[in-house]
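Note that this complex is displayed minus one protein chain, with the remaining chains in position.
Think of it as A and B in the order they're written, each chain with its own count starting at 1.
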Amino acid sequence: MSITREKLVDAYTTMVKIRTFEEHAAQLFAEGKIPGFVHLYVGEEAVAAGVCATLRDSDYITSTHRGHGHLISKGGDVKRMMAELFGKRTGYCKGKGGSMHIADMTLGIMGANGIVGGGPPLAAGAGFACKYLGRDDVAVCFFGDGAANQGTTHEAMNLASCWKLPVVFVNENNRYGISCSVDRATCVTDIADKAAAFDMPAVSVDGNDLMAVYEAASEAVERARRGAGPTLIECKTYRQRGHFEGDPAGYRSPEEVAEWKAKDPIPRLEKKLLEMGVLAEDRIREIRAGVLAEVEEAVRFAEESPLPDPSEVTEDVYA
Amino acid sequence: MATMTFADALNDAHRIEMRRDPNVFVVGEDVGIYGGIFGVTKGLLEEFGEMRVRDTPITESAFVGCAVGAAAAGLRPVAELMFVDFIGVCLDQIYNQGAKMRYMFGGKARIPLVLRASCGAGIGAAAQHSQCLEAWFMHVPGLKVVMPSTPADAKGLLISAIRDDNPVVFLEHKLLYATEGEVPEGECTVPLGKADVKRKGEDVTVVATAAMVPKALAAAETLAAEGIGVEVVDPRTLLPLDEETILASVKKTHRLVVVHEAVKFAGPGGEIAAMVAEKAFDYLDAPILRVAAPFSPVPFSPPLEQAFIPSEERIAQAVREVVGA
Partner (left out) sequence: MALVGIIANPASGKDIRRLVAFGSVFDNQEKVRIVRRVLLGLAAMGMERVCYMPDTYHIVERALRRIQVPLEVFPADFRARGEPSDSTEAARVMEALGTGCVVTLGGDGTNRVVAKGSCAVPVLPISTGTNNVFPAMIEATVAGLAAALVARGLVPEEEATFRSTQLEVLRDGEPADLALVDAVVCDDVFLGSRAVWDIAKVRQIVLNRAAPGSIGFSSIGGLLHAVAPDAPEGLYLELGPGGRPVTAPVAPGLIETVGVTTLRVLGVGDRVEVRGAPAVVALDGEREVEVTGRERVSIRLSPHGPRVVDVERTMAAAARRGVLAPRRRGGRPCPATPNVPTS
C-alpha cells in the first residue's frame, strides 16, 4: 500500500514529537519535577508512528509501560500528557494515573498499562466489540518482547484467531524485558514465529524503518477491517535508554547500544524524505521548531497547572 | 409472581436484559451449547445466537479480559466464570484492569461488566471448586460485589448488575441453584447496595450471606421457639455495603452475629463487625460474634466438608451466646 506524501510528513512529525516529548520528560524527571517512574520510547518511534498512521480515531489501541509514543501517534494531546506526568489535575487522568496509565477513550486509546501482558486480552475485547457492532474498526495491541512470553498474550492471540477478531498484534521486540534479554527469555527469539501456534499470519519487519512498519501495518489493518482476522507484526527495534529513567542499563554493551543508535529511525527517515524531495531542510527546521514549541508549551502548561486537591482521592472510583 | 429456581431466575434475568439491550452478551466456558455448567444460560444460544452467547476455549484470562475490553468499547458483557476458584488464573484482568480503568483514567472509562461465578462448598467438589472468595473482591476499589440468597433477589440483582456501569462480581452459591422461590415476572430490579431484612426480630441481628441466609432463617425459627427473636439481615450486596440497614437493625437488637461461609480470618464478617464496632459501639450489649468456616482449604470427604461449612446449630449457638442464654 502506498503512503501519501502528506502521511509521510505527518508520520515524521509524529516521530519528532515523540522524541522531543521524551527528551523533555527525561530532563524533567532528572530535575525531580516528575514523580514516580517514566519509561521512555526513544528509539522505537517508527513503530508507533508507522502503525498508527494506518488507523483512524475510532480504532482502538492498547498500550504498554512504554506508552507515550503510542499515545502521541494515536493523536493524544501532549499538554494533557505532560500534565499527567506531573500529576496535575489538568492531566489526562486528573493526576490519578500517571505515565503508566494515560488513556483517551475518545481516541480509542485504552490506556497505557502497568502490567506486562495486561493489554492483549483487552485488545481482543475491543476487537470483539467492533465485530459485534458490525463496525469495520480494528484494535491494535502493542506489546513487548517481555509480554510475548506472558500467558495472557498467548490466550488473547488464540482467542482472536479462533474468533477471527479484527486485532493487529504489534510486537515491539526491543530485545530486553528490563535486564533480561530476549535470548535469555525465550527459545523462540523471533516473536513472529510464535504466531504459527495460532494459525495467524505473522511478519517480521525492521521496526526502525517507518516504511517497513507502515506497509506491514496497513496490510494487517486492511486484513482485519475486511474480517479476515488477526495478524502479528514483529517490529525489531531497540530502546535507546534504560528500561526506566534512572536505569543504568549495565546489562547491555556500549557497542550494542551504539550499533542501534546508528540505526536511529528518525535521521533515517529524515534522510529519505530529503532525498525524495518530500521535505526540504527549511521545512524540517520548521517542523522541529513547531514540535519544540508545542512540547515546551506542554511543559509550561504542566508546570502552571494546579495539583489535584486531596479531597479528590476517592472521586472516579465508580461510574 | 412465578415459582422458579434460583438458576431459572438468573436465566430469566439474562433473557430479559438480552431482549431489552442488544449490547448485552454472554461469554464464558460452556455457556452456549452446554447451557452453563449449572444450567444458568441454557437456551440462550438458541434464542440469541452465537454472536451473543459465546462459548470460549478454557482461557479465563482471555475471555474475562475480552469482556473488560468489550465493556470499555461500549458493550455490556456478562461473563461466566464457572467456579470462582478459577479467578486466580485471570485475576489481573478483573482487579488490575477492569476495576481500575475508570479511576486510573481519571473517570473517563466505563466498564459495564458482570462477572458471574459459582461459589461455595457442599457438593464434594473439594478445595479448588468450593471456595467463597467474596472478601478478595471486597478489597478492590472499583468493583461491586453481589451475593444473592433467593431466586427473586438473584433475578432482580442480576438485572441491576447488568444495567450498572461498573464491573460487578456476581457470586452464586452453588447449593442455591436448585432452591425455589417466588419471583416477580418480567422486568424487576433489586437495587445494588441495598440489604434486605429477611426476618424481623428484636433480640439479635444475624447478618448472613448467600447459602447462610436459609440456615440463619432456620436457626431463627428454632430460636423463636426458645423465646429469642432473631432479625436476619441479608446484605445481598457486599460492596457497596448497606451499612444503614445493618446499623439500624443492630441499634434495635443491640447484638450482632455475622455468618458467612468464607473462612473467618480476614473474611467479610471482619469488615461488617468492624464497621458496626466503629459506628454503633455504644449500642452493643454483647461482643460481636462471627460464625464462619475454619481456616483451612475446603476439604473433600463429606464429614470434613460438613465440619467446614457453618451449620444451623452453630449459628443458633452463637445467637444463644450473645443473648447470654
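By our rule, a contact is a pair of C-beta atoms (placed from the backbone, for glycine too) under 8 Å apart; a residue touches a chain by one contact, two chains touch by 3 or more.
Because the structure is a prediction, the values reported are computed rather than measured.
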- [ ] Identify the visible chains that the left-out chain touches across the whole complex.
- [x] A
- [ ] Could you tell which one of A:V188, A:A280 or A:V313 touches the chain left off the display?
- [x] A:V188
Open item on the list: With the missing chain put back, one of A:D59, A:D209 or A:E270 would touch it. Which one?
Closed with: A:D209
Task: Residues belonging to chain A that touch the chain removed from view - done: 2-3, 183, 188-190, 192-193, 195-196, 201-205, 209, 211-212, 214-216, 219-220, 223, 231, 234, 236, 259, 272, 275-276
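Here, only the chains that are shown with their structure count from here on.
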Task: Centre-to-centre distance between chain B and chain A (centres being mean Cα positions), rounded to whole Å - done: 40
Task: Of all residues in chain A, those that touch chain B in their complex - done: 60, 62, 91-97, 101-105, 110-111, 113-115, 118, 120-130, 132-133, 139, 151-152, 155-156, 158-159, 162-163, 315-319
Open item on the list: Taking the touch rule as given, give the residues of chain B at its contact with chain A in the complex, in rising order.
Closed with: 23, 25, 51, 54, 56-57, 59, 61-75, 77, 92-93, 96-97, 101-112, 141-142, 144, 164-166
